[in-house]
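Take a look at the following structure, please.
Apart from one protein chain that is not included, each protein chain of the complex appears where it belongs.
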Amino acid sequence: MRRFSLTSLLSESMRGHTGWGRQWRAPEPKPRYDVVIVGGGGHGLATAYYLATVHGITNVAVLEKGWIGGGNTGRNTTIIRSNYLYDESAGLYEHALKLWEGLSQELNYNVMFSQRGVLMLAHNIHDVQSFKRHVYANRLNGIDNEWLSKEECKEFCPPLDIGGGLRYPVLGGALQRRAGTARHDAVAWGYARGADARGVDIIQNCEVTGIRRDASGKAVGVETSRGFIGAGRIGVVAAGHTSTVMSMAGVSMPLESYPLQALVSEPVKPVFPCVVMSNAVHAYISQSDKGELVIGAGTDQYTSYSQQGGLHITTHTLDAICELFPQFTRMRMLRSWGGIVDVTPDRSPIIGKTPVQNLFVNCGWGTGGFKATPGSGHVFAHTLATGEPHTINAPFTLDRFRTGRLIDEAAAAAVAH
Amino acid sequence: MAQPFRLSRGGRIDRSRPIVFEFNGKPIHGYQGDTVASALIANGIHHVGRSFKYHRPRGILSHGPDEPSALLSVDRGPGRVDPNNRASVVEARSGLRTHSQNHWPSLEYDIGAVNDLLSPVFVAGFYYKTFMWPRKFWDKVYEPFIRAAAGLGKAPTQADPDRYANRHAHCDVLIVGAGPAGLAAALAAAKTGKRVILADEGPEPGGSLLHDPNAEIDGRPAASWLEETLADLDGRENVILLSRTTAFGYYNHNHVALAERVTDHLPTASGQAPRERLWQVRAGEVVLAGGAHERPLVFADNDRPGILLAESVRVFLNRYGVAPGRTLVFATSGASAYTAALEAKQAGLAVTIVDLRLEADCGPEVARLRQAGCEVLTGHTVVGSKGRKRVTGLIVAPVGSDGRCGGRRVLPCDAVGMSGGWTPAVHLFSQSRGKLRYDDRLDAFVPNISAQSERSAGASKGTYDLADCLAEGFAAGAAAAGSDERRTFSATPTLTGFQPVRVMPTDDDPKKVRAFIDFQNDVTAKDIKLAVREGFQSIEHVKRYTTTGMATDQGKTSNMNALGIVAGQLDKPLPAVGTTTFRPPYTPVTFGALVGPARHALFDPIRTTPIHGWAQSHGATFENVALWRRAWYFPKPGEDLHAAVARECKAVREHVGIFDASTLGKIEVVGPDAAEFMNRMYVNPWAKLANGRCRYGLMLKEDGYILDDGVVARVSDTCFHVTTTTGGAARVLAHMEDYLQTEWPDLQVFLTSTTEQWAVIALQGPKARQVIEPLVEGIDLSPQAFPHMAMRTGTICGVPTRLFRVSFTGELGFEINVPTDHALAVWEAIFAAGQPHGITPYGTETMHVLRAEKGYIIVGQETDGTVTPDDVGLAGMIAKTKTDFVGKRSLARPDVIATTGRKQLIGLITEDPKTVLDEGAQIVADPNQPIPMRMLGHVTSSYWSPNCNRSIALALVADGRSLMGRTLHITTPDGFTRATVSEPVFFDTTGERVNA
Amino acid sequence: MLEVRYRTARALPLGRAEARPSGVAIRPADAEARFVLRVRSAEGEVAGLPLDRPINTVSGDDRRWIARLGPDEWLIGAPESEADLVANSVASDLGTRAHSLVDVSHRNVGIDVEGLRAAELLNAGCPLDLGETAFPAGRATRTLLGKAEIVLIRRAGPGARYRVECWRSFATYVHGFLKEAAFGIGEG
């Protein structure tokens, strides 16, 4: 792997950048791998990377039916935070956040992780109670999260309207300063380059069409559009397509796939210094390094694989954005798009074993998977390497839906009285 | 005033109506009908901006919505300033103030232009390779620097005074684009009587006919045909003709979104009419006739101000009567530029043509231009341009079929029209999820398989000849309207056909050539090649790595060139590289148009009760609960929340308080099977509840967790009056309807929401009975005749009432249900009658404190969607004999019946009675344990209790009921405080007061 | 004494004023009696009003009307003075048929919208096709106006006369929305 640095960049600029090679190869699939990862998004690529770097397992293929990072990795609003309520979630997302903090250096790829702070606004007394519950829980879990008065919110995010004239006035907010955003594509590319350099085969345009099981029922490989590929273990990391892939092995999942939309404005000079989330009015906004306001909208109410949602979802979100930031009505929507998010009944992920031996799954990240990318890959690599979950992902079993031990962050945060 | 480049005649501008606007503080004169771009060009101004990355001087490339470079900030007055407006579409009018962007200190002298010198470093994706050391520098140094450099114009800083409107519309045929194909389609569709909407983004319908002075249709000038056609359409009631209206989004099931710009072009805005209107059209059929975009040629320094698209030169000449220069060179690889060149020549300008095609591959256009006296250099490439802030010459060289360049020659000029062929505007087709097909002959993607009820016609389908466009449009319009009528048109033949070229051949060192693909994002052919070399081979990867096609024009002029270079590098056929998927919007749309009227008071309904005005006039402070605005507390002068609530709390327990509980949800459950239905929906037993009696009902979701609660009265054998929480009203009704209709359709039960039929006045306190006694008729209020948890009907103040004897305070209390429009009168009557008894209005905060003193839960506060009845000590509510109710099975899941570890509702008595815990505070057994600590639970409710004269709190704590008397540690903003676990009831623990 | 305290006129949330911008009259309706009738079979008539008309139509006249909103749901409107009369005759007409008749006179608020461009104005927030074919006189349905649920009734007879019915606490929003929409349809 050619190391990226200012020096290498300058020396290449002297010769027209002709010396840069491929960031990852385009190999033909081998007949068999120790581990086959189905899905070349950030989570799958990170899994491959950590299999190689942490566990020394390099005979690994990542199979991607389109182009890597083309699913939710490249379609999300890049919010990264770890101030979750329950110990299980906090442990998982904080694990990820710690990895984010050194990721550019670790990968030798600038993923532009920007710790500009995520401010979550409270608009009613119930929000205040709920956010304080988070702040306190986070403190005892060693995660930074602080309660801000509305004046402090305004100071942290000057464009914010904290006047009493709002339909739902801002009463305060919870701020995680270590939270922020990253450049989503670079995360996929950086992990791909790192994994590839250690021998992982990243195989694009390779669609998995079946999962082969032997007489004893255990999974032994995958049928693909480029032929059969044998596998010691298979990790399915296919986000919105997980139900489809798992059904190839006869496994039904507690998942539903919904369209999730996002949009950006035209680029403008810096005007928005942080990330603001308002669950009460459904507004999520930050400004990218390129200057675009990046705005997350909600999911549609029906399942769909179309990567397209309704206009009313977009307008609903912009209603809220313009209510909080009335100066933005003359800004223009430049681009909107949709992803397919796989949602579990308790809105927490499933990371671990399946009823089929040698088949493992990492899914159900819903609308918030990007932030977990490094942590998700790290613990899933552990699970694939050892056959057993890491302590961090141990609670996130498929089995919890049978026992009732759900990890319901959304229920804990969103019930109005 | 002097407009040195205004032609003496021609154009569709109104020369009798001069206008003047500002550009960078200088007055610019033009005429009604000009765009900002055409007026600037009329004044000889091409250099209007600096590019995104390299700060290179940039001019006006295009005449339309595909303009990537000429982006201006436009100021229409206070609060009406916005950035990134395309000069080519902003209609010029007096009073506008426009500014160029992305430069400092000025457009002419821009420090940022130093970036241009560093361009060898600043290649595609350079930032992924550096700025990583030292680590802390990213947030503090590198990123702020990058951010300040990026962005184009400045965001508005003031709230927008303009109004935006919304309109849902339906039609049988929606036609997008009022060029020749769209107009012909409209003619055909309109004749059938079907409802037609024809929308065009320009201020004037006509499309290419507006700049085609020599064309004839059916034997008469195109302009007259246009006029007749518009008159025909105008005269039909079934046609809506929208100009300045861009179809920007094609959504599911023929839902098409259009943005109409209503007032921006008007010199005097009324201040009342909307600035823009969003049309949400549901169309039976759609005809897409949005035309095509011209491709620039890719050669070194092809971005100099003064270098335009060839067709745009034609538009400026013919439509606006302005000359982009006096000495023009047209550089082309196709025939269409010859039309522009000929018209320029006819307008008296000096014209030279450079054509990449070999003489043998050209058509009769070459001879025609030579005949007109123009030099035509066929088989020539362009290898560069001269000039800096304005092109001064074009460097050309002969090139053979082997691609080798001959001797160079500089063609002096002050403007260039270039044409690299055409790209059909398939954006909306692609948004509709139609499948594209690559057409080799057209070197373009064209619509292939439709996914919705839609068809394309004209240039957007790759049909460029005028007569063909008209016929195709007519057929499409007729077919869309269900008619099979076809007709042919005779029209002047259009010069079409081009030789596809990605990068113009050159003999310069390819490492040094900076030929721009994406003008706005400063992406060069070299950048695209670098990306491919680094392994980015999907076009989506290339776009994301280089940012080509990601600028505000979304690659309208650049996508095909980028795609072609990638295909060339990979040596793959172009369709194998794929095309990018187009997403809405086609052109940028203001947030305002999308938001429409949903601002301020119309952002979300504010629901208020009939007592709201009274509460306002009695000084109440309000809180938002779901969509409702509820009285929170009633401070007297000088009182804060705590003082007011303390007073209100005491008053209720010592005298009597009056509370507006109207927001509680109410459902009338009626029918012969009503009791059976209630049995299935609630955990409680209902069969034996006597008429006129009430019961506290608890409702679960099927997963066993508490969904809602409320008092239910049995009105008759077949009728229950159900109440729900304020926020839960709609949810509970929907939940009930779902089961009723889909699981138990055999039950004869009907549900009707009566939330707003009944206003609810809660009268609570030892003197409650005395207060209402004189007002009530037909009900015996004595405790024997009307015990706690009973309901009676009668009248109060002459108004029919369902009078509940219930209490959420633990005091003797009534909830007086009266028809809503009478509630204020009854409230005022009670308030007056209560004066001698010290009646005190109280709000939701006091309500919360009083119920917490009694340990009554609030769903959503003590519960959070993961709490079972047993967790909050309500297992006793569950009917023992029922075999089933919604949620029952889930209460038997292993983790729910676990004997240890469940979080249970308890009370907390702080060591210091003055310490009021924070709601949401976490609870631990040992505050000195290392982080992460084991948390036992959290505080759900916490108040200063005036009646207990100490703080009280409710909490959910793991195995809490086994910890009675134990000391636990609760987080405070600075550390921990101590409290003892108690029963969750703090006042009147025997519960006698309610029976008074 | 009680009578003195009791205000006979209902205190309506929008008052009784009249607004008339853009050639469309937006007029809060007077107090009326209204009932939700639920019964499984749509046979016969009640209080002189037919049950068996198609779903999404209104029958009767401006004074006393019945809108069939679903297969087993009707909204009945009548002058306030006839409230008891209507309720009693519905009960006696239905006899032993299982049904539910719930008084919602105070739940609902009516706003009359009339004028040439009334449909256009309503379409600012109502997503339905209000054209002559899709929504002729005599139509009635539950639908949306902006972010509020409404019942939209197009009165029988010539011209464009609509009744918008919403729940009481949404009336300020709905009325405000209609007034704003009157500006929205104005041409610049």
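By written order: A, B and C. Residues from 1 in each chain.
We adopt the following convention: contacts are C-beta pairs under 8 Å (C-beta built on N, C-alpha and C of every residue); 3 or more make two chains touch, one makes a residue touch a chain.
We take it that contacts and distances are computed from a predicted model.
Out of "Multisubunit potassium/proton antiporter, PhaE subunit", "Phosphate transport system permease protein", "Sarcosine oxidase subunit delta" or "Autoinducer 2 import ATP-binding protein LsrA", flag the one the UniProt entry gives for the chain missing from this complex.
Listed in its UniProt record, the absent chain's protein name reads "Sarcosine oxidase subunit delta".
Any idea which chains on screen the missing one touches?
A, B, C
Which residue, B:76, B:893 or B:993, contacts the hidden chain when the whole complex is considered?
Touches the omitted chain: B:893.
Which of these touches the unseen chain: A:181, A:204, A:243 or A:287?
Touches the omitted chain: A:243.
Looking at B:251, B:519, B:831 or B:856, which residue reaches the missing chain?
Once the missing chain is taken into account, the touching residue is B:251.
Could you tell which one of B:648, B:703 or B:756 touches the chain left off the display?
B:703
For chain B, which positions touch the chain that isn't shown here?
Interface residues of chain B facing the absent chain: 251-255, 280, 282, 433, 451, 702-703, 734, 737-738, 741-743, 745, 883-884, 888-890, 892-894.
Please identify, in ascending order, the residues of chain C that touch the omitted chain?
Touch with the absent chain occurs at residues 55-56, 69-71, 73, 127-128, 141-144, 149.
Footprint of the hidden chain on chain A, which residues?
241, 243-244, 252-257, 301-306, 308, 310-312, 342, 344-345, 401-403
Everything below uses one rule, namely that only the chains that are shown with their structure count from here on.
Comparing the two chain pairs, does A-B have more C-beta contacts than B-C, or is it the other way round?
A-B
Could you state the distance in Å from the CA-based centre of chain B to that of chain C?
32
Just give me the whole-number Å value for how far the CA centre of chain A lies from that of chain B.
Whole-Å distance between the two chain centres: 22.
Can you list every residue of chain A that touches 2 or more other chains, as numbers and ranges?
Chain A, residues with two or more chain partners: not present.
Which part of chain A faces chain B closely enough to touch in the complex?
Within the complex, chain A contacts chain B at residues 4-6, 8-10, 13-18, 20-26, 66-67, 70, 74, 87, 90-91, 102, 104-105, 108-110, 112-116, 123-126, 128-137, 139-142, 147, 165, 167-168, 183, 185-186, 189-190, 204, 265-271, 281, 287, 289-291, 306, 308, 310-311, 314-315, 318-323, 326-337, 345, 402-406, 408, 410-417.
Tell me, which parts of chain B touch chain C in their complex?
163, 165-170, 195, 262-263, 266, 269-270, 272-274, 277, 280, 282, 596-598, 601-602, 604-610, 627-628, 668, 670-672, 748, 750, 752-759, 775, 777, 797-799, 819-822, 824-825, 828-829, 832
Could you please specify the touching residues of chain B with respect to chain A in the complex?
It comes out as residues 52, 80-84, 120-121, 123, 126-133, 135, 138-139, 143-144, 146-148, 150-160, 162, 164, 249, 251-252, 255, 257, 278, 280, 433, 509-512, 526, 530, 533-538, 540-541, 544-545, 547, 550, 552, 554, 583-585, 588-592, 594-596, 598-601, 603-604, 606, 623-626, 703-705, 725-727, 858-861, 863-866, 890, 893-896, 918-922, 924, 931-933, 935, 938, 971, 973.
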